[in-house]
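A single protein chain has been omitted; all remaining protein chains appear in their positions.
Labels run A and B following the written order; every chain starts at residue 1.
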Amino acid sequence: MSSAVPRDKAKVAAASIAAERRTPTVVLAAGLLAAAGFAVPWVVGSQLALTLMTQAVIHAILATSIGFMIRQNGLTSFGHAAFFGMAAYLMALNGKLDAMPAELAVLAAIAVPAAFAFFAGLIIVRLPALSFSMLTLAVAQSLYELMLRWRGLAGGDDGMAVRLPSRLFGIDIELFQAPSSMFVVSWCALVAVIAILTLVARSHFGVLTVAIRENEERARYVGYHTLVPRALVFALSAAVGGLAGVLFALYNAFVTPGALHWSLSGEALIMAVIGGPQAIWGPALGAVIFFVVKNAMGDLTEHWPAIIGAMLIVVTVLLPQGISGLLNRLNRLNRRSREAGKA
Amino acid sequence: MTTLALEGIDLTRRYGGFAALDKVSLRLEPGEIRGLIGPNGAGKSTLMDALCGRGGPTGGTVVFNGRDISGLSAQARRRAGLARSFQKTNIFPALMVREQVALAARMAETDNTDEVLVALGLLDLADRRAADISYGDQRRLDLALALVGRPSVLLLDEPAAGLSINESIVLARLLKDLASSWNVTVLLVEHDMEVIFAVSDRITVLNLGRVLAEGTREEIRGNPEVVRAYLGSSIE
Partner (left out) sequence: MIQVINGLVYGSFLYVLAVGLVLIFGLRRVTNFAHGSFFMLGAYVSYAAAAHLGFWTGMIVSVAALAVFGALLDRFVFRPLSREEPIVTLLVTFGLLFVLEDAVRTIWGKDYISVSAPEALSGSVTLFGSQFPTYRLFVIAVAIAVALGLAVWLRSTKVGLYVRASSVDPVTTAMQGVDTDRLSALVVAIGTGLAGLSGTIAGPLMALSPSMGGYIIIDCFIVVVTGGLTSFTGAFVAALVIGQFHNLGLVYVPEVASVIPLLIMAAVLGLRPQGLAGPRK
């Protein structure tokens, strides 16, 4: 055994250097991508296209939050609109009740869904994956019904306007409502979310939660508590969903119970599945494809629900890893054939 | 008198009217390799469960390095240095080999991931996904997960299950090495008698939830009750 040690030591050292090199790469890539976002409104002149792109990016953030949950916890949420809508309604209710400064409300609208998910998670992430999926749908739909029926609080079916101060974080509020500037804001948020989640996934916490996803019992027998990390993943995912809801509320300045409806959860889930949640960036790619397809449908959008339903069925059956999974596999095959060519 | 590495006193576990363990007591000296044998359903795995804090409530007391750990959770027992491997390969298929051993190491006081990878011959596979390595390698990975962080006591549930004869012999030699060089105490359940007799310092025989006999290899081989209850003609 001892004869192998020098060679082994070199290998050990090489691996740890590779790990350290990753973090700056992620940050640098994120910075470049975010910067590229600033150029988009100059290149894309059409307001209509920018509106659509802003919507797509906000949905991409919601889809990313669902994908992260699937990737780290192995649990599929059918009710992530709960966090999206909860955040949007918190913004709106704060505008109505004037409970706190709008800046604080933004933070609260992200923190409250996270806290809710954490405590709910302590109960429901323990359940079989199937029950988890059923209950996320049930929780979101119950909130939808709550907002629909409680007219006195939030206007019921009619929804409510989100009253905002003229400046938020020192930025003119109109910039949040014009597609050209809001696209940049949302894009930067999306890039930041993906960068942060990528770093989290590579951290000890990320590896631990994947380990728990894979084999919870074994994780316990190597000495870890498994419930809290899973609830924390759910909370982080909810916080990202909440962020999407905040952006939505700022952009539209109006909220209806539709922000909680299962069809929104379902659409975001479909984006995540199409993109493939095993890559952190997969669901965002799925969102882009979703909007491109939707836009290309023209008159057929009347039957949009049937089309996305069919899309979901086809992708789930034929492409279970999603598009990102397909790209990764092609990439690996390509690399292997090049290596084989060299040898 | 030296402190025992692990002591179980009157361990009892019932499922309805059936006693899977009935007042089983067990004393492991530090550095000892103890074989645990018995026919199917004798209570071997249940005894392991009771010692490591898995499954339902257990009567009796578990003393670990002089400390009563009966009230501790499985996690706390692992962190204190009582580790176990499983009968069915129990690893994290999607994680890299190194990744998961390092994960287990973080919970222990000493991070000796590389040492364990080298000792178990897993270093060349360190950057492969556990799902992609061979069954024999997965068995050793399971062992690595239990062994990392230098636990003082290892409970091994059929580590040689499904291995070829050659692999079993290598594994037996490895266990013997580890026990002496790292001073680990091992409680070993194994169906493969070759392995048990090759490595155990002493052997405990369970039958129907009770200790039937305990002694050295020779004593167990010569014990007529053991032969009648379990070993039959398979013993040479």
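Basically, a contact is a pair of C-beta atoms (placed from the backbone, for glycine too) under 8 Å apart; a residue touches a chain by one contact, two chains touch by 3 or more.
Since the structure is predicted, the reported quantities are computational estimates derived from the model, not experimental observations.
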Displayed chains contacted by the hidden chain, counting the whole assembly: A
Chain not shown: contacting residue from A:A49, A:A138 or A:A192: A:A138
Omitted-chain contact residue, chosen from A:T76, A:N94, A:T256 or A:S324: A:T76
Which residue of A:A34, A:A49, A:A111 or A:L153 touches the chain not shown here: A:L153
Where the unshown chain meets chain A, residue by residue: 76, 78, 120, 123-124, 126-131, 133-135, 137-139, 141-143, 145-146, 149-153, 262-263, 266, 269-270, 273, 303-306, 308-313, 316-317, 320
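One rule holds for everything that comes next: only the chains that are shown with their structure count from here on.
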Residue numbers on chain A that touch chain B, as the complex places them: 1, 4-5, 8, 11-12, 15, 204, 207-208, 210-211, 213-215, 217-225
Footprint of chain A on chain B - complex, ascending: 52, 54, 74-75, 78-79, 83-84, 86, 90-95, 98-100, 103-104, 106-108, 114, 118-119, 123, 126-127, 145-146
